[in-house]
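Every protein chain of the complex appears in place save one, which is left out.
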Amino acid sequence: MYESYVLDKAYFVKVIEDLAAIVEEQRDYLTGLDSAIGDGDHGLNLSIGFREVSKNLSEWQKENLTILFKKIGMALLGKVGGSAGPLYGSLFMKMGEPAGGKDVVDFNEFCNMLKAGIEAVEMRGKAVVGEKTMVDALRPALDALTKAVEDGVAPKIAFEKMLDSAKAGRESTIPLIAKKGRAMRLGERAIGHVDPGSASSCIILEMFYKNMPQ
Amino acid sequence: MYESYVLDKAYFVKVIEDLAAIVEEQRDYLTGLDSAIGDGDHGLNLSIGFREVSKNLSEWQKENLTILFKKIGMALLGKVGGSAGPLYGSLFMKMGEPAGGKDVVDFNEFCNMLKAGIEAVEMRGKAVVGEKTMVDALRPALDALTKAVEDGVAPKIAFEKMLDSAKAGRESTIPLIAKKGRAMRLGERAIGHVDPGSASSCIILEMFYKNMPQ
Amino acid sequence: MLGLVIVSHSEKVAQGIKDIAEQMNNGMVRIIEAGGADEGRIGTNPLKIQAAIEAAYDQGPVLIFADLGSAIMNAELAIDLVDDQIKKQITIVNAPLVEGVIAAVIQATITDDVEDIIQTAIASKDLNKI
Partner (left out) sequence: MLGLVIVSHSEKVAQGIKDIAEQMNNGMVRIIEAGGADEGRIGTNPLKIQAAIEAAYDQGPVLIFADLGSAIMNAELAIDLVDDQIKKQITIVNAPLVEGVIAAVIQATITDDVEDIIQTAIASKDLNKI
């Protein structure tokens, strides 16, 4: 089943386009979350990063998926400015690697892409679940996806489970004290607020989910 | 003897003029000393400070000695930039106080002016003799002056003794490790070098000496 | 409101630290920079620091952060120059400049206990970066 479920470049390009659009739309929401427990730039950071991506996407989509993702990641690295830069930069750069220079991947390969990307975020930020970071959304999401795949769940359903776990992970950050990033300094004052990175991670995963064929 | 030996405003103005001139002349010498064990700006700092003084001196000399010295001190404070700013700024500002708003002082009052100024440097910099600072020149100078006055030595001879002690103090800084100021960081590397502030202090005292009437 | 004065030998450093700190400031701290000697030279200027203290003062405490020895000396001189009423509200904080200012501003969003803010700024020297 998973080998015959393929995702082509048009899918990925659409995901990125939608992502750029929704980041714009959700910019103030994300910035608002970051104002509460950070420096209030998360939405702006991502907006600037994805504008750079948008600007180049028609050019970059000539490349294979590995290079396309690498270019997206590099653009985020260079433009974002905040922590989200190296983290999402690494996510996209590493996501491209399991695509092995191809233009189309099957579902197994796609899952490996997400795995590589999320592990790269963990590696870069050295955060684990419970530290009130984007990892609180990404790690449970990856685990739910892995489990769904082991259970042989259909691709889009597996992704729905992944997204549900990401969102649950996002909500799980509310009562937490932060152990990484700027919010770390706030101690108990961070309690009661959603971590901005966990919110943007949900948005990213949602765009991948939404555009998947049935 | 000391009451009849008076120093008038013309004397002080001439001292300051000469000081401004010699600072210009010795700028590179002082900067060279500071390059060896500091940040190489001591000569430049003083040059900028005394240029400001020169520029205003014809205007300021209308004031009594207390105000004149205060204005000189304030100009040094504002312009010098380095440690010499607050130190020599305080020296001149405080020197004016024992002049008690007059235009002429006798030798006793003049000695009190120097005492007030040098004590202000010590208060501001919290340095004591042996820490490789200008205090190594100024404190022995003041002590020598005080002793000469107690011994009833004639004014200009007393000042000569003061200047000799200042210069001996300057030389005494050569083998020292610095305990104050930037050179403090250098540890043993400061050994073998004259402290720039002790050198400029000798220059200042020398101008007071040189212009004294017999 | 808490006042905070940033004293550096470099005008750029003082301004830049203010820029970083303002991002974390929720309006609870009045941050004023006093960087550089006269005419932008490297150094410090007690009259600039005095003016910064007066601008930062808002009937409450004023914290001064400075970089090197002579900046502290000039800060102390500036303190001597301000009104007694302001003077007794001033603390020179023995903390690293960038890290201390940021820690103080963040802590000021959490508490208005000045002693706590000062201690947090001082403790910032031991925050592990890596």
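For clarity, chains are labelled A, B and C in written order, and residue numbers in each chain start from 1.
Basically, a contact is a pair of C-beta atoms (placed from the backbone, for glycine too) under 8 Å apart; a residue touches a chain by one contact, two chains touch by 3 or more.
Source: prediction; values computed, not measured.
J.: Under the definition given at the start, what are the shown partners of the omitted chain?
T.: Those shown chains that the absent chain touches are A, B, C.
J.: Looking at C:1, C:20 or C:81, which residue reaches the missing chain?
T.: If we include the chain that is not displayed, C:20 is the one touching it.
J.: Looking at the whole complex, which of A:43, A:89 or A:117 touches the chain that is not displayed?
T.: Considering all chains, including the one not shown, the answer is A:89.
J.: State which residues belonging to subunit B touch the missing partner chain.
T.: Touch set of subunit B with respect to the missing chain: 38-41, 182, 185-187, 189.
J.: Hey, which subunit C residues sit against the chain that's not shown?
T.: Within subunit C, the residues that touch the unshown chain are 8-17, 19-20, 23, 35, 42, 66-69, 72, 92, 94-99, 102, 125-126, 128-130.
J.: In the full complex, which residues of subunit A touch the absent chain?
T.: Residues touching the hidden chain, for subunit A, are 39, 41, 45, 48, 74, 77-83, 85-87, 89-90, 124-125, 180-182, 184.
The rule we apply is simple: only the chains that are shown with their structure count from here on.
J.: Would you kindly tell me how far, in whole Å, the mean C-alpha position of subunit C lies from that of subunit B?
T.: A distance of 31 Å separates the two centres.
J.: Quick one: report the Å distance separating subunit A from subunit C, using the average Cα coordinate of each chain.
T.: 39
J.: Suppose each chain is reduced to the average of its Cα coordinates; what separation in Å results between subunit A and subunit B?
T.: Computed value for the inter-centroid distance: 66 Å.
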